[in-house]
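Here it is, the structure, as structure tokens.
Missing here is one protein chain; the remaining ones are kept as they sit in the complex.
Each chain carries a letter (A, B, C and D) given by its place in the written order, and its residues are counted from 1.
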């Protein structure tokens, strides 16, 4: 989550909650019973529907998906091109030195590359890892999405509980006036819990996962190309196909320098061989 | 969006909003608090659910998808047939001259063609580009669809907030009469924001994307056929399979001229070879 | 749509609308404002969500899908068997004579067959045509389905508009009594527009499209078999696999005659060769 | 549908409808107008959305899916093993005798086997038949599912019609008291028609179809194995993979006898060859 997201969310939530607090009777909006019905109904569902380790996992994935995520496709392509050129100049074993490589998927890919697996095995190992990464993330997203669908139902249940309590003791008008707001507050809590918390978290996990899967796809393609000793200049073309047109132009300008160096190197080498 | 769409939307919105303004009490329909709840609830969800650059991207895609889009499948097929014939007459390198080619996907395809990649590599580069184009568009559509589902919930939340405010201060009848309309106005805002703005935008992105993907599919097929030096007359048959029966007839009549020229050229060449 | 459908729909709609007209106050059910909100809200959505040519196309597809559709799988199989036998007796070029062939897909298939494309090319051209036919139909269905989901929301919006107009002028009881029915009438219009018009049309497009796609699949299979010069007796077996068990029995009895003729011809030919 | 299903459904429906009949005012629950709105609204939708022959077909499929269905996977595997052994002992043509084979798919499979089609052709014919069987069933399920989603909407429409009729004649209290129950009865009819009739029928068609598709998959696998003259002992292993662990154990015990006989036969034959 970038600073822009934080400020945007903060300001709009501020304006949103202002609509509560302008009412003179703003204390009505805080109601423990309603909160208990909605929160603990949803929590009970969570414990009944998902094994505990999946709930833990979902929470840590949710937290992680709100941390800023610095790695961009262009950066990964630059790293892969550097690796491809280094591999061409100094041999595949030179890739054992993983300085500057922070992504665990890329580290893994380099390990597999250096260990000398066949192309097919490399593809299977890395794509298995990638597809199970996606599966684990889908589990986490599913937890929040299911709970996000359940919360409004408990909001309504809380309202019904309140209304029943009121209607059963209908003789006293004062009870009615205390209960109807409580009943509606519960519905409100359910809607807010679902629409401002659980569903956005699920959606954010989806977004983050898609960004990471794009990186993994680029890395997989790049690692296989290094294995196949593909021409780095052609590799650039292939990897840039993963970018949007704007990003592609920026990236290609950015890579110009590296490519010049590499072409220089190729020429020197050619002369050395011929000389 | 064509002129027909603009006029149609404008007139029906005019008639639709007339149903508001005929009421003597039309000022009730403008309510700042309700607007704040619905708009900023939805905006907060957007900031909590999607990274900022995705929101930016979704907005620019939405704007773009309402700009008129002049390129038609028939036009692209005509261009591809011209390119195929030129390639036959003057060699593949003559395609470096990209005058009149405005679509970036076609430009890219010609680059790949001229650079001498193998057929498989061409297919992979171009289909990767196409599938990530679709993925980026799906992200944008998703933003509007998710927010379109969320807006009515905030409409209801706004109504509940209003009703609670009212019911908590139930002693004064005048407060009730001010609040109930405000409550219902919020629901109305949620419904309109969702059904007249967010969901149609999502739907329009889908329509536009499908049109562009059709063009990309035709281009991919055509570029590969040029690479394979397929007979342009057969290429026409293949590409016309992407059209509807009506478009196909119009297109085939349209291409008659070009084909005559080409057949003429083939004959001349044959005679030259035999002569 | 068959006569049975017309009568069934007519009678049940008659009974359905009788429930309106039995009320002494039946004039309440006709309300211009409610009609405007529901119709023009939905129309505005249509113009905002879909390009104009897609709306046109959807309407013409909808009309077409209610026209009676005479072609049955059995009939197509009979035609294909005749073509296969003729091709065996008189050569593939005899198929240029397309008398009695009304389906444009079959005409196209025969063109491709006579033009001497390879099997793979034939498969690609015809299956591309078939899959884009399905895509265009799905677009049309989508238009009606999306609008069918939107119409009830505008029905509710119309009710809310009416209620707000009423509640803002709550001092006069007479206004209330005029508005509440108007409000509910709008909801009713939305439900009827969606459930008796838009969604059935979408569903009917689906049904018709599936029937036509079945025919196209049978034709594709048959044309390829003719190309491969497959034995017509075996072709019959393969094509009959597309039919339901009842249809299959009827069809096989029906084809007995043709097969006898063909076997007769084979014998004569064999004797001629041997003689 | 087994006897257990019948009794279970009967008893729970009895208890369910008891909750209607305990009311002194039980006659309110029978309301012709509400019934007409819900039933004929749904029927009109059916006639507008689906071609008549599809409605007929859906009804007959629905009826069939409630008839008891005696064939079990184990039984089919036993038959296939017998056929495989007979084919090994007496040659493939001995399978022309189809005594005891009641399933039309198996009869068809044996026909194809005896007619001497190639393996690929057999696979195509039988899997085409199977996939179009599934498609036809999905059409029938779709009819009931779509109507099941429509019925509650007509229930609500009926309630709205009732309420409008009442509210338009609001001067007389007696009319109100007659109408509100009628209005709610319509909603109730819609819910019951959908949840106790249309949706369970759709679901039951799904269940039955899946059972039959499992059988067809086993038969397809078995027929192909007989064609390939696969060892019946290995065929048993492959077919038992379609069963649940419990069924598999029961089946394997059951097949012990047959296998003994077959092994006996093999030994005799071997001795005869060697002798």
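Quick note on the criterion: a contact is a pair of C-beta atoms (placed from the backbone, for glycine too) under 8 Å apart; a residue touches a chain by one contact, two chains touch by 3 or more.
Being a predicted model, the structure only gives us computed values, none of them experimental.
> What are the shown chains that the left-out chain touches?
A, D
> Of D:118, D:195 or D:264, which one is in contact with the hidden chain?
Hidden-chain contact among the options goes to D:195.
> Out of A:24, A:124, A:229 or A:254, point to the residue that touches the absent chain in the complete complex.
The missing chain is touched by A:124.
> Pick out which of A:50, A:144 or A:255 touches the chain that's been left out of the picture.
Result: among the candidates, A:50 touches the missing chain.
> Please identify, in ascending order, the residues of chain D that touch the omitted chain?
1-2, 4-5, 8-9, 12-13, 15-16, 18-20, 22-25, 28-29, 152, 177, 180-181, 184-185, 187-188, 191-192, 194-197, 199-201, 203-204, 207-208, 210-211, 214, 234, 237-238, 241-245
> Which parts of chain A face the unshown chain closely enough to count as touching?
Interface with the chain not displayed, on the chain A side: 33, 36-37, 40-41, 43-54, 104, 112, 115, 117, 121, 124-126, 128-129, 132-133, 135-136, 139, 146, 150, 153-154, 156-158, 160-161, 163-165, 167-170.
Keep this in mind: only the chains that are shown with their structure count from here on.
> With centres defined as the mean C-alpha position, give me the chain B-chain C separation in Å.
Using C-alpha averages as centres, the distance is 26 Å.
> Check each residue of chain B and list the ones that touch at least two other chains.
Residues of chain B never touch two or more of the other chains.
> Using the contact definition from the top, classify how the chains connect: line, ring, star, complete or other.
The chain contacts form an open line.
> What's the complete list of touching chain pairs for this entry?
Here the touching pairs of chains are A-B, B-C, C-D.
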